[in-house]
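Only a single protein chain was left out; the remaining protein chains are all shown in position.
On to chain A.
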Amino acid sequence: MTDTRHLVVVGNGMVGHRLVSALRDRDGRGDWRITVLGEETRQAYDRVALSSYVDGKSEEELRLAELADPLVDLRLGDPAVTVDRERRTVRTASGAELTYDALVLATGSVPFVPPVPGRDLPNCFVYRTLDDLDAIKAAAAAAVARPGPGRRSAVVVGGGLLGLEAARAMRLLGLSPQVVEIAPRLMPVQVDDGGGALLKDLVTSQDIAVRTGVAVSGIREEKDRLVATLSDEVELDADVVVFSAGIRAADSLARESGLRLGERGGVWVDATCRTDDENVWAIGEVAALEGRTYGLVAPGYAMAEVVADRLLGGQARMTPEELDMSTKLKLLGVEVASFGDAHAATEGALEVVVNDPVAGTYSKLVVSDDAQTLLGGVLVGDASKYSTLRPMVGMKLPADPVAMIAPGGVELGADALPDSAQICSCNAVTKGALKEAIGGGACTVPDLKACTKAGTSCGSCVPLLKKLLVDEGVEVSKALCEHFGFSRAELFQIIASTGLRTFTEVVEKHGRGRGCDLCKPAVASILASLGNGHIHEGEQAALQDTNDHFLANMQRNGTYSVVPRIAGGEITPEGLIVIGEVARDFGLYTKITGGQRIDMFGARVEQLPAIWRRLVDAGFESGHAYGKSLRTVKSCVGSSWCRYGVQDSVGMAVLLELRYRGLRSPHKLKSGVSGCARECAEARSKDFGVIATEKGWNLYVGGNGGATPRHAQLIVQDVDQETLIRTIDRFLMFYIRTADRLQRTAPWLEELEGGLDHLREVIVDDKLGICAELDAAMALHVENYADEWRGVLEDPKKLERYVSFVNEPGTPDPTISFVTERGQPVPTPRAGDPEPVLIGVPAFGRQEVQ
C-alpha cells in the first residue's frame, strides 16, 4: 500500500459523489485513497429531487448512498479555497493543506442572479441547496403566520424548468406564486412555441400566475413586504422572491489557479475530462467539455465514469455528440418532455404536430427530410410515449410519425427498439445491456436497477424496464398464488363486478384448486371490504387468516391477546378499571402498546367468549388488532389541554377511528392526529396522518414505521373537516381497490404510476371519475359497521368454535403453561429459547431420523 496515490475531489455534489462511488467500486486493489472536500455541511443528496423536500421528503430520504469506506476521507463544511498547481496542493477554509496526485473539480454551478437593484434584500432567495430550501420554508412560514388580510405571494424570477419547480414549491408552502419569464414562452430551452402556449394554459389553471416577455427590473422593501417592479412597469407584491434565472459554472478555483476556461465559463476539459493540467480533471456542471457546459445530471455521471476509468489506467472517453439533453418531468401534474433535436435545428428537418387543446396535450416529432428517421420531439400534457420515443432518436421510424403520436395511435413497446438503443439515458444503459442482465438472472425491476443502475436516477424508463421484462419472458407476475392468475387488485375488480360472494364460486369460476393461506385471506378481505356481513358468516369463516379465525391475535404458544378499542387513546377511569379487573380475573398479562391502548395477553381460546362478554357488557368493542384493517388513530392531547394546540386532535382521532373501524384492507392501517405542527402524535409515520393548522387540517398519506420507515407525504392542506374526511375516505377506498396483497400504503403509493400527483388527481380532482363510487363504498362501510365480537357472542353457532377440544370442550390445552416475569405471567420458555427459529429443532431432529 506504500504507493497508494492521493485523489482530492472538490465538491460533494451528485457528480463528485458518483465519481467516488464508481472509483471505490472498481479500485479493488486500493490504488487510490480519496479526500472529498464539501462546501455543504450535509451528506451528498439527490439535487434533482430537491423539490420533493417541500413535498415532505426528508433529508435522509434524499441522501445518496453513504460513502463509509476506510479509503474515503469525507470533509464536510470545509471548502477548498485555493489550488497551488506547482506544488500540487489544495488549501481548505479551515487552513488544512492537502497534497494531491490527482485533483478533480466537481464544484457544480451557482445560481445566476440578474443584477437587479434590491436582489440582496432579506427574503430574496435562490433555489439550489437544501439550505436554500430551509431558508425559503422559514420565510414562507413567517409570511403565512403574519396576521393581516390578503394572500401571501411569491415572485419567481425565471420560467424555465427550475422556475416552475420553484413556483410549485411556493404554492405548497402556502404562497400564491407568480412566475416572471423574460422569454416569450415558458421553458424556452425545452419546448417550442406551441408547447409553451399549452404549458402556460395548464400552469395558469393551477393557480400559478405567469407573465412572459417581461423582466424584473428592481425590488424594494415596503412595510414588511417586498415589491418587484417589472420592465412593463407593473408592480408585484411579494413576501418571498426566488431567483431561478439560470446557472453559472462554479469555476472560481480554476480561474484563480490559471486553468483554461471555456468561452462561456466552466473549466475547459477534453474528451477524457482532463483540464489543460494533466493532474487536474473537471466533471459535472462545472466542466466545459470541449468548451460546452451541461446543466443536467446524466452528462455529469458519464463524466464521472470516464474519470474513474482513466484514474485506473483505462481508455474511456466522452462522446459529446451523443450526450443526451432529453428531459421529462412532471410539474403541477403537467407532463413535459423534450428530447433530441426538439427545435428542429437539423438541416431540412420536418415537424409533425398533433395539438389537442381539449385533451390538453401537445405532441411534436422532429423527423428527417424524408420523414424516415426520428430526430427529436416535444410532448406536453401527456408524456407517456417519452420512454419509447427517446431511445429511437437517430433510428428509422417503425410507423408513420403521425400515427405514433396521435391519440389511440400505434402502441410502442420495448420490442420496437434495437439492442443498441439507450433505455436509461441518465445512466447510459442500452437495451442490449439490460437483456444481458435479464439473461444473467435479473427478473424484477429492482434486480435490473441493482445490476445495471438503469432507472435509478430520474426513473422515467421504469415503465420500459417492466415491458422489457415481459418481452423477455421474465414475467413480472402479480398473480396471487398458484390458484389465481390475478393480482389482488384484479381479483377485487372481478369480485366487485361479478357479484360473486363466496370463495367457492370465485375459485371455481376464476381460479383453480381449493386455495391456500395466501389467496383465501385475500379473498376474505375483498369480500369484507365489499360489505359481506360478519366475517365468520357461512363459508367465509374458513377463509380467515390465523388471527381473524378467532378475532384475536395468536401468540407464539397458541394463546391469544385481547385488545378492546380505545378510540384515540382516550379512556375513562371506569374503563381502565374494567380492563384491570378482567385481566386480573383471567390471569392475563397486560401491556400498554404504541397504538395507545392496552393489550391483554395469554387468553386461551376457550376463555375468549367469557372475557369478551365482560368487555362488551362494559361498553367495549373489538379493537381489530387481529385484522388487516384499521388499527388505531393515535392522538396528542391537542387544544383541549396543550398550550400549543390549535385544534381538538383527540376529538378528530376519535371521529376517524370510529369512522374507519373494522374496515378490511390489503394490510393493516394506522393513523395519527396531532394538534399542531409540533407533531407529538407522530402522524407522519402513519398510513394517513392528520396535523392541525390554524386554518384547518393537513393530510399526509403513505407513511409507516417498522423496518422500512417512511414519512407520509402531504396531499391536501388547510382543509376543513368535511374535505378532510372525504379525502381520507377516497384515499382508503382507492388503496383497498388497487393495492396488492399485504402491500402497505407507502409501497403502494411508490408503485402507483404518477405517484402522489396522480393520487391527488384521482381522489381530489376526480380525474378518473370514480370518486362517487369510492364515496358510496365508504358510506356503505360506515352504515354497515357492526362489532364483530358482539356478533360472535350473540350467535351460538359461532360461539361453538371457541373450545379447546371438540371432545373435551372445557379442558385447557395441556401444552400451554406460564412462568412469572416481573410480576406477570409469560409463556414458559421452550428449550432453545431465545432463538425462536431453532425452537423446533428437537421435533425436526426426531422426524428426520425416521
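FYI, a residue touches a chain if its C-beta (ideal position, glycine included) is under 8 Å from a C-beta of that chain, and two chains touch if they have at least 3 such contacts; residues count from 1.
In this text, contacts and distances are computed from a predicted model.
Q: Select, from "ABC transporter permease", "FixH family protein", "Nitrite reductase small subunit" or "Oxidoreductase", the UniProt-recorded name of the complex's unshown chain.
A: According to UniProt, the chain not displayed is called "Nitrite reductase small subunit".
Q: In the complete assembly, which of A:Asp84, A:Asp400, A:Glu482 or A:Glu794 touches the absent chain?
A: A:Glu482
Q: Which of A:Val358, A:Val806 or A:Val819 sits in contact with the chain that's absent?
A: Counting the whole complex, the residue in contact with the absent chain is A:Val806.
Q: Of the residues listed, A:Arg556, A:Arg584 or A:Arg678, which one is in contact with the missing chain?
A: Residue touching the absent chain, from the options given: A:Arg556.
Q: Out of A:Gln372, A:Thr504 or A:Thr572, point to the residue that touches the absent chain in the complete complex.
A: A:Thr504
Q: From the listed residues A:Gly340, A:Gly515 or A:Gly645, report the one that touches the chain absent from this view.
A: A:Gly515
Q: On chain A, what residues meet the omitted chain?
A: Residues of chain A in touch with the missing chain: 482-483, 504, 513-517, 519-521, 539, 541-546, 549-550, 554, 556-558, 800-801, 804-808, 811, 813-816, 830, 839-840, 843-844, 847-848, 850.
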